[in-house]
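Just dropping this structure here.
Apart from one protein chain that is not included, each protein chain of the complex appears where it belongs.
Right, chain A next:
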Amino acid sequence: MTEAPLTGHIKDGETLDLRAYEAIGGYQALRKVMQEMTPQEVTALVKESNLRGRGGAGFSTGMKWSFVPMDGKGPKYLICNADEMEPGTFKDRWLLEGNPHQLIEGMIISAYAIQADISFVFMRWAYKEAAAIMRKALSEAYAAGYLGSNILGKDYHLEMHLHTGVGRYMCGEETALLNSLEGKRATPRAKPPFPQISGLFGRPTIVNNVETLSFIPHIMNKGVAWFQSLSRTGDGGTKIYGVSGRVNKPGAWELPMGVTVRELLEEYAGGMQNGYGFRGALPGGASTDFLTTEHLDVPMDFTAIAAAGSRLGTGTMVVLDDHTCPVGFVHNLEHFFAQESCGFCTPCREGLPWTEKILYALEQGHGTTADLEQLDLHTRWLGPGNTFCALAPGAMEPLQSALKYFREDFERHVHEKKCPYGNHSH
């Protein structure tokens, strides 16, 4: 059995309440930190562990924290990004519903490391059950003295609140999230200044993903060598991987970082459904490039997936099977991105609906060869460096890789003047 520190204690469909969490050693890490460690020591340990953010970008967590100014007056903030709206992603829900105190403990320790005064869990609207569970867990944590003033007898004070969103993918982008928390439209902010220096209400702010923060207590308890030993590769820890699509056993599993695409598909997801073959997969949610049959033995970590031309992203894979049209698949994705574009910058606001229309025309049998060239151009116009945030470049990742790996399918739509798969309407 592989070790699963984040999820091993979660029984299917159940929540660990405060007593159950304490019974398995919960809040011991917080005790240790409060008794033995300075904020700087916490940050140094996280940095040394090389924990990389699980929200999609994979930035070093300890490094991010180290940019927060530790002198000066006025509030600082720690925010947990629980907006999870990347299509194909369902990993944070598991942690939020199954072990809310693990997240809260991780947030308190992280907040202590940057000496934050106030923290928020920013949770998407649709996670009704998770929100109810989190509300209860927060009041348990306050009642037990883990939150509020003089935490565990130490001169440290932290408030923690749950904020539920009102639905917009952009709320997950960290600077747009800050605007949303300030009651504004969820449009991104120019960087620099980075949120670590000037974030919520202009104050130093750290935003981290649910899975990232849930790891913090374990790193405090068991240390750097243990964290690295969980992984098969240079990127430490376990990772929550998921598979959805036409496989026998879709689901999510916490596994050593670096399991291969093939292992995930065959051993965990039970292989393709009878009658369906594997054509490709988005390894980490809607905004990652396709991997195909040639990548089945690629280890699913940040480094190897990047070398294969894609991104680990959220680590939850969406499978494209051989009965499903790749053009229709990408059309569905671009429809999502076009709708969720915040409209702030022109290439994205104009380019995504255009992309979606072209893909729709192809699916309807009205596409031309010139349309394919337009799609190629769009993948450059909306690529990195041309837009204000990462939504548009993310939207281009599945498109550019589909154009590369499934070109023939695009061309058949043009030449046959119809969708050769014919199995999906729009």
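Throughout what follows, a contact is a pair of C-beta atoms (placed from the backbone, for glycine too) under 8 Å apart; a residue touches a chain by one contact, two chains touch by 3 or more; residues count from 1.
Assume contacts and distances are computed from a predicted model.
Which one, "NADH-quinone oxidoreductase subunit NuoE", "ABC transporter permease", "Xanthine dehydrogenase family protein subunit M" or "Heterodisulfide reductase subunit B", is the UniProt name for the chain you do not see?
"NADH-quinone oxidoreductase subunit NuoE"
Using the document's definition of touch, tell me which of A:T316, A:T379 or A:Q400 contacts the absent chain.
A:T316
For the chain that's not shown, point to the residue among A:Y169, A:W381 or A:F410 touching it.
From the options A:Y169, A:W381 or A:F410, the contact with the absent chain belongs to A:Y169.
Pick from A:G251, A:G271 or A:G309: which residue touches the chain that isn't shown?
A:G251
Since one chain isn't shown, list which residues of chain A touch it in the complete complex.
Spelled out for chain A, the touching residues are 84-90, 92-93, 124-129, 161, 164-169, 180-186, 201, 242-246, 250-252, 282, 286, 316, 318-321, 324, 328-329, 332-333, 335-336, 339-340, 342, 424-425.
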